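The complex appears here without one of its protein chains, the remainder shown in place.
After this line comes chain A, so read on.
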């Protein structure tokens, strides 16, 4: 079994429905000839779908309401108490998608970069909501390659008191190696993604991937 299908079949890895419609969106954002306006627009569209899907893993309470026709309706209600945490800088591209569905949601930010001497990810900055330990956390970073920064970030969250099973890591594309490593290291973490790719190259770029998401989204390519 290939690494990709192992990752895809992992019970704590949740892929968006692999419809042709989703593939059509991914085709646009993966295409190297796509202009930035389209890249941003269609990335935002996929991010919105990812956020909607991620929220489905939050618990709900049963709730009965009375409809305008006076008939009871058996529904559910949100439990609330969530926050977003974005890994700077690419993760910030996903914040608006979260705000669009959860207005006035609290959002923490973390800056993690690779330490050139040790080649290990290093925490440079973090600002998290004070009561984060009581909340569910949607961790935002568009690309999961080796998972180095995301794992570092989860350690930071756990130190801040967040329960591991309340972390949902949301990304657009992931490499199977990174997925399997992360799910093994954090046995109750859930990952929500749009597509799982084949592998990584020597520079740890996802293949076929879409290049550097942050550069393409924020327009800082060479």
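Heads up, the rule we're going with is that contacts are C-beta pairs under 8 Å (C-beta built on N, C-alpha and C of every residue); 3 or more make two chains touch, one makes a residue touch a chain; residues count from 1.
Methods note: contacts and distances are computed from a predicted model.
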Among "Trafficking protein particle complex subunit", "RNA polymerase II holoenzyme cyclin-like subunit", "Uridine kinase" or "Conserved oligomeric Golgi complex subunit 4", the UniProt name of the subunit that does not appear here: "Uridine kinase"
Options A:10, A:45 or A:106, residue touching the unrepresented chain: A:45
Sites on chain A contacted by the missing partner chain, in the whole complex: 19-24, 26-28, 30-33, 41, 45, 48-49, 52-53, 55-56, 58-60, 63, 65-71, 73, 75-78, 100-101, 103, 201, 205-212, 216
